[in-house]
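Here's a slice of the assembly, chains where they normally sit.
First chain written, first letter: the chains are A and B, and each begins at residue 1.
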Amino acid sequence: MPLEFFRTADDRLLFDAVSNAFSADRQECEPDAPDAESRAAMTIGRQGLIQPVNMPGRSAEGVSLIEASAIVEAAGMSQVPFALSESLVLVSALTAAGTVVGDGLLNGDEKVGVAPFSHVNSEVDWVLHPGAIDANACNGQFKEGAAGQKVEVDLDLRPLLWVLMAADILGSAQAMFDKSLGFMGERHQFGQPLSSYQALRHRAADDWVLLEDMRAAIDYAAVLFDSAAEPGEILQAARIAKATASHAGPVVAENAIQHHGAVGFTWEFGLHFGLKRIKSLSLRQGTASDHYRLIGEQYLADIAKTFVNSGA
Amino acid sequence: MDIRLTPEQEAFRDGLRIWLSSNLEQDWDGDRYRGPTDDVENFALQHAWERKLHEGGYGGLHWPTAYGGRGLGIVEYFVLMEELGRVAAPEGINSIGRELVGPIILDAGTEAQKRRFIPRIISADDIWCQGFSEPNSGSDLASVQTFASRTDDGWVINGQKVWTSYAQFSNWCILLCRTDRTVPKHKGMTLFLVPTAQDGLEIRSLRQITGRREFNELFLTEMRIPDSLRLGPVNEGWQVANRVLAFERGTTRLYRQARFAHELRGLARLVLSGAGNKRADKALLFGRLSARLGILRQHNLRIVSRIAAGEAIGPEASLQKLNWSILHQDIMADAGELLGDAFLEHPAAERFRETYLQARAETIYAGTSEIQRSIIADRVLKLPRARKEGV
């Protein structure tokens, strides 16, 4: 297989299909309505275990992280009102643990949440506690039934969670960006479309670069995971994805509001749903700076190792 | 240079501090500074505070005694603004009256208008709103379409306004209307003073991304007003408004700097209480923000002392608008970094969550950041343009 670091026709097909499903769904429910949760869970709950594509014993229901991140990106783009990243990771964890709960979730009979996502946890049957963010520990994940059962799982869930949260930020930010491009083309000020003002054109170009940066970081971490690369490498790439999205997502979202002027500040226009989603995802599970520091600690530790070696 | 207050000014400040400590509610604190989220309750609280300030002798501080003012100077006004900001006192609901309508009437109103309106602004008996923006104007204020036609005894007005803050609680509105379509657009506008409870004026409130309803749309249909409510000469509304707007950008809400400093102290207390993100570089972030707040205050000091020395404030005020609005957004961004999850969940971070959203509007209203940069490029730096450009 040749070097292929771009989304293929198949990838785009999946993305479009999921996008269409989500946006059909969205037309029937208010963005903040809790009813929408179960609907969204149904849509994605069947996806099952996220695992490396070429892992021996990969389950038939499994999806690759590339596929999962396309699904979550589409969900962000359609503002699916559900903590999708966490749910997908949870399903993976439970399926990997092989409990009956896994089936209950796959069938949509049981509800799940991920700590510390309190808004999801209010009425769930199971809670997943991802391990604390830590540069050195790669284990530390466990799940726990609300009733107190506890099963260890053997999968480092952090890369999954970080990559999918980054994908959700990317989709949400892309949607706000697209809206602002449309608005800039229509809205006139001083007799010209907003899109003709160079300061806005250039800022839009910079925002597009940020979106592509997020996309590259997410795809890279996902493809490393899917190729069952070395765990430390996967973890570092996932941190880069989360750090990049946590940094760039709010910038793009806030600029999209700025480019809408006062209109973007109204509740009815709805840009705030995306802004809050992005802001929340970017602060949870480690801020941009938190992740950059962890990346840097690892980077410096690696250099120090070669340093000592070359000195010896 | 000298930045010390005179003994009289210091005495004024000390008296004010004592008055504030006994007149603000005992448990008043920063986390309630935006007032209740219920719009009606909030109006009641803000309005009551404005009346209290007036009763305390702090209304119309630097306005002429002839119209009910205290006749003090800009420095005393600055001291008042700083002290109000320092304790995060309510902002009041009538800032348009105090900071825009009052100055314009004092500048361009008739003697009758001054006697009629100024005392009631000082006492907070009248609440004013501002009908300048329109759905298709935005940054391009001179493109207003709302039209006022001459009648025998006055004017009849048709059109639509938008982004009119607190119109639903106001009894008066200052309105910018086109009065001549045949002249260049800056030369055919006139200002009017309009009672809001009047036939032909419908007010519809808009919800903002903070959840509050401050904005309104105004629909004007065959609304009739007498010529005595015209403010300034016919077709010179733009010039009259702009003269004051330039001043306004420099001097209104001088309390902002002090209020932001109050917010930053609140953020620091929350972080020091252990709610913060353990990994954040607290020293760097607080150092940078507090340094920038210091510079913001120094620009205020410069503007105030130049006005005190009789100098005019022109486009330099755009610097201050750019600085405070961007700094406020940066404080809220750093609040996220400093608090992490707690920014989203901690009860004491509620004020920062709302202010994060509110601050998005601040680089848009009263002239977007883009407009301010263009003003600086045009009027301060005098950078040549190739041809007429709007922005």
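List of remarks:
We adopt the following convention: a residue touches a chain if its C-beta (ideal position, glycine included) is under 8 Å from a C-beta of that chain, and two chains touch if they have at least 3 such contacts.
Source: prediction; values computed, not measured.
Written as a formula over the displayed labels, the whole complex reads A x2, B x2.
Heads up, the rule we're going with is that only the chains that are shown with their structure count from here on.
Averaged C-alpha coordinates put the centre of subunit A at 40 Å from the centre of subunit B.
Here subunit B touches subunit A in the complex through residues 133, 136, 138-140, 143, 162-163, 206-209, 211, 215, 277, 279-281, 329, 333, 336-337, 339-341, 343-345, 356-357, 360-361, 363-365, 368-370, 373, 389-391, going by the rule given at the top. Against subunit B, the residues of subunit A that register as touching in their complex are 116, 118, 187-192, 197, 199-200, 250, 254, 257-258, 261-262, 264-268, 271-272, 275, 279-280, 282-284, 286-290, 293.
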